[in-house]
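Accompanying notes for the structure given below.
Rather than the whole complex, this shows some of its chains in their spots.
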C-alpha cells in the first residue's frame, strides 16, 4: 500500500473567524476543508455551543507539507493577533497524492 | 398605572419570569443549555413571525403611513453613536476602538427586547401599530456601519495590529449588514407579509401568531442562561460601563418616544420606538464588530449589552418607555 505524507492542520476558532479562515485556506492552496461546531474552553474563556454566532468551530484541512508551512505562517501573522483560536499540525498519510 | 405598577406587572409575566429562571440556572451552575439548533430554530421562528406580522400590518396601513417614522427610526439609530461615542471616549476613558464598538451596539437594536415589548403592550391592553416591526428591521444596521467607520478612522490614525486577513472592506460589512441572517429573515418576512396581506395571515396565523408568546417565554429561559453566564464579567467592566448600560437606555428610550410622537405614531408605536432606541444589539452588532473592528474588546461590549442593558430593559426599560409615552400622550 503506497501512501503519501501530508499534513493535517486543525484550527479551533470562534465562529466569527469562519469566513476569513476558509478564504485564506482556499487562497493558500487547500483543495478542501472539513468543519464542525464544538464546545471549548481556553484563554478566551468558556464557549458553550448554544448561540450560533458565539460558538466555536473546528476546521480541518489536509494539505501538502509546503502548503501547511505557508498556512501556519499566515495564521500566526494575520489570525492569532485577531481571533480567539488555536491551531496545530499533525502528520498523516493519504493514498491519492494528487487530491490534496 | 404608575411606573412601579407597570414594572411589577411586567416582572410577573411568564416571559420575564422564565428569563429570571434562566439566570438562576446559570448562577447555580445547572447543566441547562439549549442546543445550538434549538436556539437557531427559535430565533428563526421569532424573526419570521414578527416580520410577517409587521408586513401584513404594512399591507393594511399602507406604506404612506410607515415611511416617515421608519426613516426617523433609521436616522435615530445612525445618530445615537454620535453622542455615545464621545461619552464613552472621554467620560469613560475607553480606547477609541472600544468606544466605537460599544456605540455601535447601542445605536443598533435587540429584536428580543422589541418582541418582549410588544408582548408587554398586549398584556397591559395597550394597542400598538403592528408595522413597528419595520422600524426594528431598518434600525439594526445603520448604527453598526457608523460605529465601524468611527472605529476605523480612530485606528487608522492609531497603531493597528496585524495585516487584515479578510481584507474586510466596508463592502463586506455592508453585505453582512444587508444579507446577514437576521436582517434577511426580518426584512424578507416583512416583504412576504406585505405581499400576502391578511389573506396570508389567515393561513399561517395559527403557527406564527397564536403560540408566539409561549415560544418567546421559552426562548427567554435560554437567554436568561446566556445573560447569567456573563454576570461574572460584570466585575471586569467597571462601574462606568455599569452606569452607562443603565442610563443610556433611559436617555435613548426618551429620544425614541419623543421621535415617535413627532412623527405621528400612536402611544403604543411611540413606546416601541422608545424601546428600540433604548435596546442594545447583542447578536448582529457583536458579529459585525468582531470581524471589522477585531481590536475592540468583546468583554466590554458584550457584557454591557447582554448582561446589563438587556436584563435592564426587559424588566424596567420597557415599562419605563410606556410610562413616558403615557405621560407624553396624556
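When the chains are written out, they are named A and B in that same order, and each has its own residue count from 1.
The criterion applied here is as follows: a contact is a pair of C-beta atoms (placed from the backbone, for glycine too) under 8 Å apart; a residue touches a chain by one contact, two chains touch by 3 or more.
Predicted, not measured: the structure shown is a model, and the values here were computed from it.
Asker: What are the copy numbers of each protein chain across the entire complex?
Answerer: A x3, B x3
Criterion: only the chains that are shown with their structure count from here on.
Asker: Averaging over Cα atoms per chain, report the distance between chain A and chain B in Å.
Answerer: 34
Asker: Which of the residues in chain B end up touching chain A in this complex?
Answerer: These residues of chain B touch chain A: 33-36, 39-40, 161-166, 168, 222, 225-226, 229, 283, 286-287, 290-291, 294-295.
Asker: Over in the complex, which chain A residues touch chain B? Could you list them?
Answerer: That would be residues 14, 16, 19-20, 23-24, 37, 46, 48-55, 74, 77-83 of chain A.
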